[in-house]
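Removed: one protein chain of the complex. Kept in place: all other protein chains.
Our next item is chain A:
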Amino acid sequence: MALTDLALTNLALTAETPRPRAALKDLSISFPRPDMPPLEVVSGISLDVAEGEFVAVVGPSGSGKSTILRAISGLLTPSGGQVEVDGKAVTGPPPKVGFMFQKDALLPWRTVAQNIRVGAELGGTPTGEQAAQVARLIKLLRLEGFENAWPKQLSGGMRQRVSLGRLLAYRPSLMLMDEPFGALDYQTKIAMGLELLRVWEAERRSIIFVTHDIEEAVALADRVVVFSARPARILAEYKVHLPRPRHMRAMRSDPAFTELTEAIWSDLALPD
């Protein structure tokens, strides 16, 4: 087994990256509970995400993966440590950080085009250029013909595509994705993953992609971070050396892919 080649230390990573887009420094998060000690969800996590890097976070459900995304986006305040985005400590929602949820969170009273436009409006695209930007994204995400459809008329996959369109219209430099394809069926999930890669490879933005699907994490990311069960700590980190652009079928028979997923499997199976 060539596991030692795959596993990389934090030190080696930071050495090859100039300034991190986002940095978690000894981050701890706990929630107060009535009549009980606070529930510790995240315990002392340190993680850097480089400019243009695609980082996937895997771990058991309820392990605080989503919670760290909420801390990075300033939606919740950590109980210890610090989050930095573009070198600034996060105290509220930082600029140019986009969030995509497992639920599409489309506004049901806005059409497909209008929902994508929300990202353009809030991302500071000048009013005169918003329509053109929305039209480009509709084309990029293959939503032509559905511009004026209501969200309720779309399938789950299409709704997530609109949600991705809204995220891209916001023009974030850091994309936080919380199991964005977790509610989709297997085939749609694969298709959406490839769609995301196609968009991401065109203009590389940093992504932190939370998932409980190990294969999805390896297939998409540059680096996979493995979280323990609650309270979350980092069990291991793997650099993914698979060539880009990634091709699903070729990758699934690639021994490096299999080795990596196997390694993460055994990490997660261990109690500690």
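One rule holds in what follows: a contact is a pair of C-beta atoms (placed from the backbone, for glycine too) under 8 Å apart; a residue touches a chain by one contact, two chains touch by 3 or more; residues count from 1.
The working rule: contacts and distances are computed from a predicted model.
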{"item": "Protein name as given in UniProt for the chain not displayed, \"Quinoprotein dehydrogenase-associated SoxYZ-like carrier\", \"Gas vesicle protein\", \"Quinol oxidase subunit 1\" or \"ABC transporter permease\"", "value": "\"ABC transporter permease\""}
{"item": "Options A:Pro20, A:Gly64, A:Gly123 or A:Pro180, residue touching the unrepresented chain", "value": "A:Gly123"}
{"item": "Per the touch definition above, residue among A:Leu154, A:Val224 or A:Val240 touching the missing chain", "value": "A:Leu154"}
{"item": "Interface with the undisplayed chain - residues on chain A", "value": "70, 73-75, 93, 95, 97-99, 101, 103, 105, 107-111, 118-119, 121-123, 142, 145-146, 148-155, 157-158, 170, 176, 185, 187-188, 191"}
